[in-house]
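Each remark here refers to the structure printed beneath this line.
What you see is the complex with one protein chain gone and the rest in place.
Letters are used for the chains, namely A, B and C, taken in the order the chains are written, and counting of residues starts over at 1 for each.
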Amino acid sequence: MATSMTAPRPNTRLYDFYREMRRVRTFEERVGELFVRGQSAGSMLHLSIGEESAAVGVGAAMQAGDTFTTHHRGHGIFLARGAEPDRMMAEIAGKESGYCGGKGGSMHIADMSLGHLGANAIVGGGIPAVVGAGLSARNLGTGTVSVAFFGDGATGQGILYESLNMAALWQLPCLFVCINNQYGMGTRIDRATANPNLHERAAAFGLSARTVDGLSVEDVADAAEEMIADARAGRPGFLAIDCYRFFGHARKDKSPYRADGEEAAGRQKDPVSAARTKLIVSGLASVEALDALDKEIDAEMDGAIDFAVAGTEPPMAAMFRDVYAPGEPEPEPVSARLSRVLARD
Amino acid sequence: MATSMTAPRPNTRLYDFYREMRRVRTFEERVGELFVRGQSAGSMLHLSIGEESAAVGVGAAMQAGDTFTTHHRGHGIFLARGAEPDRMMAEIAGKESGYCGGKGGSMHIADMSLGHLGANAIVGGGIPAVVGAGLSARNLGTGTVSVAFFGDGATGQGILYESLNMAALWQLPCLFVCINNQYGMGTRIDRATANPNLHERAAAFGLSARTVDGLSVEDVADAAEEMIADARAGRPGFLAIDCYRFFGHARKDKSPYRADGEEAAGRQKDPVSAARTKLIVSGLASVEALDALDKEIDAEMDGAIDFAVAGTEPPMAAMFRDVYAPGEPEPEPVSARLSRVLARD
Amino acid sequence: MATIETTYRDALRLALTEAMREDDSVILIGEEVGVYGGAYGVTKAMIEEFGAHRVIDTPISEPAIVGAAVGAAMTGLRPVAELMYVDFVGMTMDQLANQAAKIRYMFGGQIGVPMVLRTQGGTGRSAGAQHSQSLEGYVMHTPGLRLAMPATVADAYHLLRQAMRQPDPVVFIEHKGLYTMKGEVDPDAPPAEWGRAAVLREGADLVIVSYSRQVHYALAAAERLASEGVEAAVVDLRTLNPLDFDTIRPMVEAAGRAMVVSEGVMTSGVAAELAARITEECFDFLEDPVLRVAGEDIPISVSPLLETNSVPTPDLIVDTVRKIGLGAAA
Partner (left out) sequence: MATIETTYRDALRLALTEAMREDDSVILIGEEVGVYGGAYGVTKAMIEEFGAHRVIDTPISEPAIVGAAVGAAMTGLRPVAELMYVDFVGMTMDQLANQAAKIRYMFGGQIGVPMVLRTQGGTGRSAGAQHSQSLEGYVMHTPGLRLAMPATVADAYHLLRQAMRQPDPVVFIEHKGLYTMKGEVDPDAPPAEWGRAAVLREGADLVIVSYSRQVHYALAAAERLASEGVEAAVVDLRTLNPLDFDTIRPMVEAAGRAMVVSEGVMTSGVAAELAARITEECFDFLEDPVLRVAGEDIPISVSPLLETNSVPTPDLIVDTVRKIGLGAAA
């Protein structure tokens, strides 16, 4: 994973997890800043604060070549899989230097070289693609696994069950990761289903399925490692990760539908501070060392903001590009058509 | 249920079930004849032979005012809920005297006065309507239940799970009846899912769910009565009924994908002859009485064919009717538009 | 009530609220319509007045939301279903086009599906390719579906009220860029006839036919053109099904020139239909082909610059008129 650090540091798994989770959290905080500074492209920014263990725990269990899709709240997942914060932030700002040249934005970041088949603004929209990636892995013998990340809200979407059924039926190397932050926008999970034990549904389709508490990134990683190994062997799985969405759904949502008490309690389920505390209490890292690490990360993410702000909007010429493959004629602009029509005589 | 019989007959539930199942079977056989005689509208005729206990067992457990939707293999269900064979057969023949004036045909029969909200040619397409009917029942306080009938193949459709989830969440008076005839076209259930215990899926969404063997119409009826009573009380359910599709998917399919042995074995699961045997063995009815009944039914269904054949195609004027409500302007026919355009000067 | 000044959003809420007060069978059903008050605030606090049995928050299940509305409409309720973004209509097209639109016909006229599907579309929020589309073309191409797209505050109210009285399914598409727009409405005034276009501006040189937000762009362009000596009429279609040609025909015949302006992508969309239809109806009077000013045949970018220029702008309308040889350049 792409981070450049200089100080010597404890070589433990938990430390690495902490670092990556901290990077995710700080990145997301900076996304919030970008918005406040009026530099983000729009306000449809969905922060994954509180959900870092899902991104990092599962991300760490994946291997190079493995592919994945994410939902609209996918910054952390992509970071955990090696994204450059600069290009991510630039994409979120709608800049040409972003991962998608400024066309995609926060909800459509992708990078084929890192196996990121794409974030999606359609709840559930990216799930069946991992079935297809699983078919590719099987038929081409790549040995890779494909992971779909989505929220609890996506369990309302029928396409999830169609995909689970196919993966189980064909024994594909797929893992379905449901990041259950308890909410789909303003709807708490118990107002979205009569049975919030989401993994039971996947089990009924014949997948190996379980729920893990996202408070412990190590637990998440353990479960993910096992299930990804299983998936690689043709036993697809479904992993629900319980966590809590610390903030509103998107930047402008202040969650008025949540009682203060609930939010305060929910934010206790903080995988980043849990990891930090454990590192310190168990003597694996000192407060000072972690503070220094946090500062390093702050600097890294400040750099991402600077990079994004310094970028330029894509040129108008980019507008008609990429609708079809390079070499194909571009769609005729409306103004060109009209000029042609009117210049006929 | 609309059958006119004259001979005195044993007043038992099983006898009534037998009669209705026999009516369904004979009707379906006549549909086959209609096709062979070139009198059906098309060949998309899906016979429910082998599935009579589902139609009759569940149908008998429903009450007046209850509503339902069916899949494409729904003749038997509608008969069991009181349809007139004449108008059904006429609809299947595409005649004006049919239930839908010849516009709907076998796959789109409906009759609001009998609570039939419609058969559907889209696998799974009619399922969510019962959720809506359940909302109506709840909000309007009608005390009615709405039942979705569909095949095992529809368990591939995501919309089923969306509907199950809603029904359970809102505790609606709905029953989902999956007629598991082991096949969706040429695909046996074990090639369509890794876990053919279909009711487990519904249970995972919080519905009361079970599977019953369709060989015994009494068992089906018992289960349906209980589950419909539960549904009426706000506890929606899912009932899978195991049976076997005796013939091909539609009229032209000879099921080459099934071994002869399999078909022979499958056809042992015959709810009609099982009921007949039980009636005789237990002394509830004599062979002669049943033969006489069968003959009566033959005559009834022969009459349906005659009625259908005697009918006329809907008039051309019907073509632009019913796109919108009565009183709304009808769509302008293409030829009228063209005449207008060309007559401009 | 007399004429009030309000916003497009509040006018919509007023229409829903009044209908629900008048008729117990009206329900709202969709994602976040209740506790959250609607993603764009249209149904704010309505759950408090009408309760959770009439303002129904759903799971994220667009196909079944539409399907449930169909079933409810067939059994005595008057559902107003909400799709948070018209971009999600793709997953509901089966329930919408194969069920809602065809039930009356397939069943030989036995029953209708009196439901409204409220949704919103269009660009303006950097929401990207899957949250910025104008997909009315799919709907207009589907016989059996009525289609209303209000451009004004008054129509936000009146068209929605009328939509809720239709015997057939109505897709009602709001524009995300109009919710905070202010305007006047008299809820008690008799509304314009359902299906009738509104002439918002007279003009002898050219008739601009549009709907939804582009009506405002057309009006802005017409103002600028007027200062250049060109008088463009602006017609707001209000509903795309029914489609009112009786209003347009004499105007185009008189002006001899027509432009259609639509945010939907050009090819095979609403602008194509309007252009083809005007040509059919007014061929002998046209001095130029009907000009199609429509969305580009591309997805929408999140980049604000590309987004803005992916759909018609007042500038594009003005420039096009100038190209005709009317206005400044003439």
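Note that a contact is a pair of C-beta atoms (placed from the backbone, for glycine too) under 8 Å apart; a residue touches a chain by one contact, two chains touch by 3 or more.
Quick caveat, the model's predicted, so the values are computed rather than measured.
Chemist: I'd like to know which visible chains would be in contact with the absent chain if the whole complex were considered.
Modeler: Touch partners of the hidden chain, whole complex considered, are A, B, C.
Chemist: Of the residues B:36, B:310 or B:341, I need the one that contacts the missing chain.
Modeler: That would be B:341, which touches the missing chain.
Chemist: Among the options A:20, A:52 or A:162, which residue touches the chain absent from this view?
Modeler: Considering the complete complex, A:162 is the one touching the chain left out.
Chemist: Decide which residue listed in B:85, B:102 or B:206 touches the omitted chain of the complex.
Modeler: Checking the options B:85, B:102 or B:206, the one contacting the hidden chain is B:102.
Chemist: Quickly run down the residues of subunit A that touch the omitted chain.
Modeler: Interface with the chain not displayed, on the subunit A side: 67, 69, 98-104, 108, 110-112, 117-118, 120, 122, 125-140, 142, 146, 158-159, 162-163, 165-166, 169-170, 321-326, 328-329, 331, 337, 341, 344-345.
Chemist: By the contact definition given up top, give the residues of subunit B that touch the hidden chain.
Modeler: 41-44, 94-95, 102-108, 120-125, 153-159, 184-187, 191-193, 257, 313-314, 316, 318-320, 323, 331-335, 337-339, 341-343
Chemist: Residue by residue, what part of subunit C touches the chain that was omitted?
Modeler: Spelled out for subunit C, the touching residues are 63, 87-98, 101-102, 105-106, 128-130, 137-138, 140-144, 241, 243, 264-265, 267-273, 275-277, 279-280, 283, 286, 288-290, 292, 296-299, 301.
In the analysis below, only the chains that are shown with their structure count from here on.
Chemist: State, to the nearest whole Å, the distance from the C-alpha centre of subunit A to the C-alpha centre of subunit C.
Modeler: Their C-alpha centroids are separated by 35 Å.
Chemist: Just curious, how far off is subunit B from subunit A if you go by their C-alpha centres, in Å?
Modeler: From the centre of subunit A to the centre of subunit B is 45 Å.
Chemist: Between subunit B and subunit C, what distance separates the C-alpha centroids? Give it in angstrom.
Modeler: 39
Chemist: Could you check subunit B for residues that touch two or more other chains and list them?
Modeler: If we look for residues of subunit B contacting two or more partner chains, we find 158-159, 162, 165, 169.
Chemist: If a residue has to touch 2 or more other chains to count, which residues of subunit C qualify?
Modeler: In subunit C, residues 58-59, 61, 63-64 touch at least two other chains, as defined above.
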